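Take a look at the following structure, please.
Missing here is one protein chain; the remaining ones are kept as they sit in the complex.
In this document, chain identifiers A and B correspond to the written order of the chains, with residue numbering beginning at 1 in each.
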Amino acid sequence: MSRRQLGAAALVLIALALVPVLASTYQTQLLTYGLTLAIAALGFNLLLGYTGLLSFGHSAYFGAGAYAVALMMRYSGIASMELFILGGVLASAALAALFGIVCVRHTRIFFAILTLALSQVLWTLAYKFFWITGGTDGLRVPFAKLTLLGGLVSADAFDKFVNAYYYYVLAVFCVCVALMWLIVHSPFGKTLQAIRDNETRARFLGVRIWRYRWLAFLVSGIFTGLAGILWVPLNGLTTPDVLYWPQSGKIVFFAVLGGFRNFTGPIVGAVIFNYLEVYAIAATEYWQLALGVVLIVLVTFLPAGIVGTAQRLAARSR
Amino acid sequence: MTLLRTEALKKHFGQTRAVDGVDFIVNQGEFLSLVGTNGAGKTTLVNLISAFLAPDSGRVFIGDRDITTASVHERIRAGIARSFQLVNLFDDLTVLDNVALAIFARERKTQRILAVAERDTAVTREASELLAAFGLAAKAAAPARGLAQGERKLLDVAVAYALRPKLLFLDEPTSGVSTRDKAQIMDTVSAVVRGGGITAVVIEHDMDVVFKYSDRVVVMHEGRFLADGPPEAIRRNSEVAKHLLGTDV
Partner (left out) sequence: MEIVALQVLNSLFYAAVLFLIAAGLSLIFGVMGIVNMAHGSFYALGAYITAWAVAAAAPAIPAAALFVLLFVGALGVAAIGLAIEPTLIRPFYRRPEEYQLLVTFGLLLVLEDLIRLVWGGTPRTASTLVDSLGLIQIGGLPYPVYNLVMIGVGVAAAAALWAFIYRTKFGVLLRATAQDRRMAAALGINVERIYILAFGLGCFMAGLAGAIVVPTQAAVLGMGVEVLVIAFVVVVIGGLGSLEGALVGALVVSALRTITIQFWEEFELAALYLIAAIVLLIRPTGLFGRKG
């Protein structure tokens, strides 16, 4: 990482840390959603941007994290965020490991179809086993004990919870960004990019392709699962919607919006998407239509996404 | 000393006898050229030896070890590396990363997930030295996509070479480049490969190149070996002249 990049990252971090001080509770809450989704986007993009695999089923891991938390709270009364993270990560890792075995044997279209299909299976199961999952009513997770930030913060002290939770999510987000940065710059990450660029040649360097794709799938699922875990206490509720295909579509959208051939693209994409969604829903009933138009325009005219295009413009003006 | 040996290796595609019962021997330390007209079976032979294709019948040995059923991965561990006729690079990685990746693969470091690749100074240094030897040092930080054809060819060889194989197969390392670039590529490749003590088998069409650089020449025709000997003997061989020099060159 160059000194300039480090400086920019530090500035962004300072700005993020000041948000609860300067902005309203509502805005803080909105950004918390944005950061949570950004973690999912980071995970997703390890597959799309770095391994060249387009998953239309990342709702499965997001939902696995979310439901793991909700089920822990409902059936064993656990409320500790750290235990949520532990349990949720284990659940999403187990699911990604299992689905990964099936999916990584295929690439391109078949990979996309398989990931979509498997996530839809999970969705129908959550939907139909309502006596466990609450069906369409979902499961409530009204609060979480943030051990690291002290005490039980319940819905009564809503503002306090929002701010505390914001910093909690910000901390996890920073760890995730640092981890993912390390992963994509590691020999492992370079190997994934090599497989993406040229599978045959990578094989003739002695790289066992499936193993690497599977590992990437696993890591990707865990990050997305973590996003689901952090999202539940914020949302207060998880329903089968988080397992349904539009959720996967959103995650795809984050990456395309920001630019998936780019480390920061999906992060920026997720945060911007979150604002777009909130304000578009407020403005129109037909925001999915608007979203579809934006997606078509993006892939047709701005395939590098917001960040990629901005970088290109900046490079040209220099 | 025999490094690689095939026994009655055979591969047919429908009616085409691409490789038709070939007994091939490569000796330790030689720089061997495999020549023949298009469709003579040269690339298929290399594909069979490198496990890119499975043979219909026959056996492949490296030293005394039977590797007929070994996977690509196992053959690379056994010391067989190859380049491809159509250049096969990691286009979006930098030139340095292309070579570094081969070194990571060789050293079994590709599963390191929480260490920055560039911080591995031993690998970075070796990759830089290798690029210098191949005359690509100036392009180290550029993406492989942007290289000129001759440079791509060299990088392709460099990536295979970085695996430090016992036996290196180069499939037409000079195809598609100008005559002047050809000489430069072959000078570089033969110097590095011989300097590294690596045995090489080169598929080549240009007979001037073949006669100038090879220790031994094997001529293929319709899936079989037509001639096998030192360059001078091949040059005087009338069978070869009829099938090869008369038609192809």
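In this section, a contact is a pair of C-beta atoms (placed from the backbone, for glycine too) under 8 Å apart; a residue touches a chain by one contact, two chains touch by 3 or more.
Not measured: the values here are computed from a predicted model.
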Which displayed chains the unshown chain touches: A
Sole contact to the chain not displayed, among A:Ala23, A:Leu90, A:Val278 or A:Leu295: A:Leu295
Option touching the unshown chain, where A:Gln120, A:Asn163, A:Ser186 or A:Thr264 are the choices: A:Gln120
Contact footprint on chain A, counting only the chain that is left out: 48, 52, 54, 56, 102, 105-106, 108-110, 112-114, 116-118, 120-121, 124-125, 128-129, 245, 249, 252, 256, 286-289, 291-296, 299-300, 303
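We take it that only the chains that are shown with their structure count from here on.
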Distance from the mean Cα position of chain B to that of chain A, given in whole angstrom: 43
Chain B residues touching chain A - in the complex, by the definition given at the top: 50, 52, 72-73, 76-77, 81-82, 84, 88-93, 97, 100-102, 104-106, 109-118, 120, 159-160, 163
Chain B contact footprint on chain A (complex, rising order): 179, 182-183, 185-191, 193-194, 196-198, 200-208, 212, 215, 219, 261
